[in-house]
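Take a look at the structure set out below.
Note that one protein chain of the assembly has been removed; the remaining protein chains are unaltered in position.
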Amino acid sequence: MLKSKYILGLFILAIFLSFPIYIGKYWLHVSIISLFYVMMASSWNLLAGYTGQVSFAHAAFAGIGAYVSGIIAIKLNIPPTIGLFIGAGIASLFGLGLGMLCIKMGGIYLSLTTLAFSEIIRLIITNEYELTRGTMGLEVPNLIGFYSKTIYFYIMIAVSIIFLLIIYKIIKSDLGTSFRAISNDELAANSLGINVIRVRIVAFVISSAMAGFAGALFGHYLLLITPDISSLSQMFLILAMTIIGGMGSFFGPIIGAFFLETLSEYIRIYGEYHVLIFGIVALIIARFAPSGLDGIYQEKISPKMAKS
Amino acid sequence: MKGIRYGWILLIAVAFFTATICYPSISISADTIKIGVVGPRTGSAAATGTAFAEGIDLALDYINGKGGLLGKKVEVVFEDTGGVPEKGVAAVEKLVNRDKVPLVVGTSHSSVGIAISEQANRYKTPFIIAESWADEITSKNYKYIFRAGPCNTGVVSEIIKWLKAEGFKKASLVAENTDWGLGIKKLTVEALKEANIEFQTIDTERNSKDHYTELSKIMKYDPEIILAFVYGFGVHYFIAQANEVGLTPKAIIFEGAGPPSLWPQFWENVGDAGNLECFISSMHKSAQPNQVAKDYWDNYVKKFGKEPSDYKSRSIYRVLLIAFDAIEKANSLDGDKLVDALEKSNVTVPSGQVNFGTEKGSVWYHQFQPPMLIIQWQDRQQTVIFPENVATGKLIRE
Partner (left out) sequence: MNSLFFMYLTNGIVMGIIFALSALGVSLIVGIMNVINFAHGELYIFAGYISYILSVKLGISFYFAIPIAILTIFIIGILIEESLIKPTYGNDMYSLIITFILSIVLQNFALLVFGPFPNKPPNWISGATNMFGLFRYGNQRLVSCLAAIGIIIIVFLLIKKTWFGKTIRAVSQDRETASLMGIDTSKVNMLSFGLGCAIAGAAGVVLAPIFPVTPLAGVEISLIAFIILVIGGMGSLWGCIIGGLIIGIVQSFGAAYISSGYKDIFGFIILILVLFIRPSGLFGRKAL
């Protein structure tokens, strides 16, 4: 039983790893973007889904990571492979600061403060033209010496798996239990002896470090970073993916990211309707199935399969 | 245990889904020639996308009416950039790798133009730019990048010639805080210094709706002319409010992007404040340099039942004609052969005979600058006021 599961797992991994052989350059590009969103949505889910802190600053952290890594690569000639970690580090420092600022506040205040933070970051990036090249976008160097989609794909998949493993470990650990305790009832969690403040800040730091790393990686893949990476519309995509997949579920964001990215390729011809369709799908799911596709699966499909 | 198992099943579903969607990319129809166009169909400059779509229609009518290219029908794949560099890059990614187009034309934002030219050059796909004005695009001297449209240097020199000819002595320079605005501002500042015209500079936010602060500073300075480099509806508010604070009509506003003064909502938004406003354009009914331009005008009127207002429809028409000609002359869809053909291009387009610079080292490499006109709104009618050889009237000042 256990053995067959591992074989199945390896088989699926093999399918993924062989993508570059048979799906062609364009779909490889789509897969890379999907993996970026898997990282973003999963790490946001850790924060919003598990500790109930609905932050609007997640895209801003990706922007911080991307710009830090890009700028130090250009100005200080630091290799991007190191820059990624510095970018993630700086993003996590900002995460720590924002997390501490938000300690005193409850739900709505936290959301509005993170929203303000994200707008500040976007405005600074747009206006500090000398450093960031504003809306023109910053051209950043390659992660490795040369440009290869296949190699980027493997890097993205490796980083995604590492991120997902970390997230999985966290939510299955004691820390994860306290996460959920907090999101359900803060006062009760407090009386159980859980250090609410510490747990919330830890979640903030981890998720912002992940966003920073993912953003930097994405920037070095596209070779171009613009203020759009930290915009509200980017934030909407991350949120919509998590909601559609299932907030507070481990697989939800992964499903959501792949689902929306593929959907967006299918409705590409209807360029103008794009975001509208995403929005309507997300709205319907948020209203009628708050636990997302994953929830629908668990409630409707899984029990039936178990019976048969 | 159970949790993990259903996770795997879901992963299979994801993998399967991804695999199935890979299918359509394999089929490429070989009986048409696809040309890629990129432009802003959404976002704050979506009006340009509409103008592009009209130009594309006319260009396709023209070429397919002649029997297509290399014996095949021509098809255009028009991808949206939203005026955002990433979206532009994603669009070219799709055009080159999925639609396998031999060449790409278009765009109207400098930032998008710059991002795409990096990428197109990397993919060795020729890219002919219609309306991204940043000098950087051609001054990088990339092999696969061409521009058959204005560059900032060319536009600024035209504006300065006009300022000198009219004898303006004191100017306010208002620029949006974007790549294009700041780029053209820098060039204009240098040129104004050289021309000995006194000036002040003011930066503004492209989407800002309230310009009273900037306008008060300009009032205090009391210029004869205001050079406004704002590409977007912000300039409409600027013009309306300049009139409210009493800046115009005493001073003249010159709008340096062009299309905003021609967008359909212009008069609704600015009201009478729009009278005597000047702007730059590359098209006017009275200034038709050749038969191609006249045909374009007539065909436009025939097809759309109105006169062309936004010159960007003709810009995309221009670059498409150049692209058709290059494919025909190269008799191939190979990138290098197309570059060769483009360098030798001498096709006639509505703005004259194309001639790309081939000497490296400056902005003029692979650059063809169409002649620009300066137009003034006089009683809601466009009057060409510069250059003199095509002028239909004189500048009116209060």
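The chains carry the letters A and B, assigned in the order they are written, with residues numbered from 1 in each.
Heads up, the rule we're going with is that contacts are C-beta pairs under 8 Å (C-beta built on N, C-alpha and C of every residue); 3 or more make two chains touch, one makes a residue touch a chain.
Note that the coordinates shown come from a computational prediction; the quantities given were computed from them, not determined experimentally.
Among B:Ser139, B:Ser157 or B:Asn177, which residue is in touch with the absent chain?
The single option touching the absent chain is B:Asn177.
In the whole complex, not just what's shown, which of B:Gln265, B:Asn331, B:Asn346 or B:Gln381 touches the removed chain?
Residue touching the chain left out of view: B:Gln265.
Considering the complete complex, identify which of B:Asp61, B:Asp210, B:Asp334 or B:Glu388 is in touch with the unshown chain.
Touches the omitted chain: B:Asp210.
Under the stated touch rule, tell me which residues of subunit A contact the chain that is not displayed.
Interface residues of subunit A facing the absent chain: 48, 52, 54, 101, 104-109, 111-113, 115-117, 119-120, 123-124, 126-127, 232-233, 236, 239-240, 243, 272-273, 275-276, 278-280, 282-283, 286-287, 290.
When the complex is taken as a whole, what residues of subunit B touch the one chain not shown?
Those residues of subunit B that touch the unshown chain are 42-44, 46-47, 177, 202-205, 207-210, 212-214, 216-217, 219-220, 233, 236-237, 241, 244-246, 263-265, 268-269, 271.
By our rule, only the chains that are shown with their structure count from here on.
In the complex, go through subunit A and note every residue touching subunit B.
Its residues touching subunit B are 5, 8-9, 12, 15-16, 19, 22-27, 29, 31, 34, 126-127, 129, 133-137, 139, 147, 222-224, 226, 228-229, 250-251, 254-255, 258-259, 262, 265-266, 268, 271-272, 294, 297-298, 302.
Which of the residues in subunit B come into contact with subunit A in the complex?
Subunit B reaches subunit A through residues 4-8, 10-12, 14-15, 17-19, 21-22, 25-26, 41-42, 79-80, 84-86, 89, 93-94, 97-98, 110-111, 114-115, 118-119, 122, 134, 177-179, 182.
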